[in-house]
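Pasting a structure below so you can have a look.
For this depiction, one protein chain was excluded, whereas all remaining protein chains were kept in their positions.
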Amino acid sequence: MEKLLIVILQLGLFIVISPVLSGLITKIKNNIRMRRGQSVFQPYYNLVKLFSKDEVISDTASWIFKVTPIIVFSSTLTAALLVPVFIFSAPLHNMGDFLCLVFIFALGRFFLALAALDTASSFGGMGSSREMFISSLTEPVLCLVIFAVSFQAGSTDLSALGRMHVVSISSIIAALALFLVAIAETSRVPVDNQETHLELTMIHEAMVLEYSGRRLALIEMASYIKQMILFFLIAQIVFPIALPGFGSFTQILFWSLQYLARIAIIAIVIALVEVTVAKMRLFRVADFLGFGFVLGVIALVCAMLGV
Amino acid sequence: MQEFILLGVLVATYLMVIAKRVPALMKSFQYQSFFLSLMALSSGFIEKHADLYFIAFLIVVLKVFIIPRVLYRIAKKINVDENLGLFVNVQLSLVIALLLTYYSGTFAAILGFKHNFISLAITVAFSVIFIGGFLMISRMKAFAQVVGLLVMENGIFLFASSIYGGMPFFVEIAIFFDVFVSVIIMGLFVYRINKFFTHIDVGKLSRLKG
Partner (left out) sequence: MINILPKQLFLFDPLSFFFLFVILIVSLPSAIYSFGYLKGEYSPRKIILAQVLLIAFILSMVLVVTVGNVFVFLVFWEIMSLVSYFLVVFDTKHEKSVQAGMIYIVMTHIGTAFLVAAFMIMHKYANSFDFLAIKNACLIMPLETKNIIFLFLLIGFGTKAGIVPLHIWLPYAHPQAPSHISSIMSGVMIKTAVYGVIRFVIFMLGASSCWWGILVLFLAIVTCLVGIIYALMERDIKRLLAYSSVENIGIILLGVGLAMFFQSKNMPYLAVFSLIAGMYHLINHAIFKGLLFLCAGSVYKATETRDIEKLGGLIKNMPQTAVYCLVGAMAISALPPLNGFVSEWLTLQAFFLGVLNVSGGVKLFLGICASLLALTSGLAAACFVKAFGITFLGKPRSHHAKEAKEVPLSMQIGMIFLSILCIVFGLAAVKIINLLSKIAGCATGIDIAGMSFSFNNITLTAQMGNGIYLSAPLLMLSFVALGIIGFIVYRISARPKVVIYNTWDCGYYKLDSRNEYTATAFSKPFRIAFSFFLMPYRKTQKIRESFYHVKSFAYETHTTPIFKKYIYDPALNLVFKSAKFMKRIQPGSIHLYLSYIFVTTLLLIMFVKHF
């Protein structure tokens, strides 16, 4: 029974709070650019607007286009259930571990890429080609980060991550590598620009170009939740706080607040990076993620040395 | 007595080596076969085997008369130049033939036979075989190959008959028939080769290679 409560609370947290994160990042970026910028709650207004708009679907599209948003949304939420937020063990930790998380993201990405090719538009093809390229290069980095962090924690289960409470050199380097991966996966500058729709520069946006209305709202929510999961993982590695067992209501409130505080710090760092760095050429992303790979190897070596 | 016959065989063989034209080769072959039949006769006389008389008669009929006639007829039909093309000139051929005879003599010594009639017979037999082989190698025309094969068969018969008094009768007959048929076939081949290539210079067949 408490498990069910935790599941619902966690899902609610993710669905409700994740747009704010995106809004926070946009607000900080705009402030640094000396503008007032949109409100922090703007993503909510966008989602509400999208839900009430008509949809236009291409006549070339098949059932894959129509089904993809639901698959992406449900797979990202499943991934959210694997992450420990309130108590040290994730609500459904019997379901999978850190490696499983990577594959679940791959499921959403696979269908999104297929849906992009489904509409026979060049933007879609370009987007899915570049997205699969970048994601296949992030996979080895992710794997090394998982190995390095789990070596320290003792198992690949995210509950062990939740129980970690020491910072070591290897976890800092692993967090740096994970940071690079998070930039790539959430399509932030320097890998991709979420604010542009120029075909030369867009990757994730190109894949969802043909989506509109409610389906687009589902995909946007899924990308917010994925971003929040990745930020949480970085936060837990960099500022590890050992989460407790199940406790009272105030305890849950306290832990969710500290959780949000940690993620907010990561979001601020990301916003600063986005503003100060220019977007890279696509083929330099390979070097960027290669650097991440080297960082991952160093993290693994440090973890093995016990540093 | 038998030594003289063996000497006759050897001399006929040397005559074959120095032959430069086809009729000369044929004549020497006939002489060799004649002496061979005399050898068979004398062996038969000494060993008292009846079949050796029959074989001697066969040798005369086949190798002295029939086979040379067949070969002459084919030679006339294809109307070819009588010169046997020589790879190795006459003088050198003779030296090689002498060397081969010496070699077969040492071979007889290796086999363990001391100086007696049998070692002489082995010497002559093997030298006939080797010289037959040498003929096949060092003469260009296809005729030489045919005759060389016949000479080698002569040598084998000489070896067998001098050591053991002849091979079993049926083996002899079989070998004779084999030789006869193979001569016919080879004659046919030579005819065919000439018809196709308009020459029987085997050296010119060298384009058939891998």
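Order of writing sets the labels: A and B. Residues in every chain begin at 1.
In this text, contacts are C-beta pairs under 8 Å (C-beta built on N, C-alpha and C of every residue); 3 or more make two chains touch, one makes a residue touch a chain.
Treat the numbers as computed from the prediction; the structure is a model and nothing was measured.
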**OP:** Check the options A:40, A:57 or A:241 and report the residue that touches the missing chain.
**Re:** A:57
Subject >> Among A:31, A:122 or A:276, residue touching the chain not depicted >> reply: A:122
Original post:
Looking at A:85, A:104 or A:189, which residue reaches the missing chain?
Top reply: A:104
Original post:
Touching the left-out chain: which of A:132, A:167 or A:252?
Top reply: A:132
**OP:** Just the residue numbers, please: which parts of chain B touch the chain that's not shown?
**Re:** 87, 103, 107, 110-111, 130, 133-134, 136-138, 140, 145, 202-203, 205-210
Subject >> Touching residues on chain A - with respect to the absent chain >> reply: 51-60, 62, 64, 69-71, 73-75, 77-78, 81, 92-97, 99-100, 102-104, 106-107, 109-110, 113-114, 117-126, 128-130, 132-133, 135-144, 146-147, 150-151, 154-157, 159-160, 209-210, 213-215, 218, 282-283, 286, 293, 296-297, 300-301, 304
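Note that only the chains that are shown with their structure count from here on.
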**OP:** Could you grab the centroid distance between chain A and chain B? Build each centroid from C-alpha atoms only and quote it in angstrom.
**Re:** 99
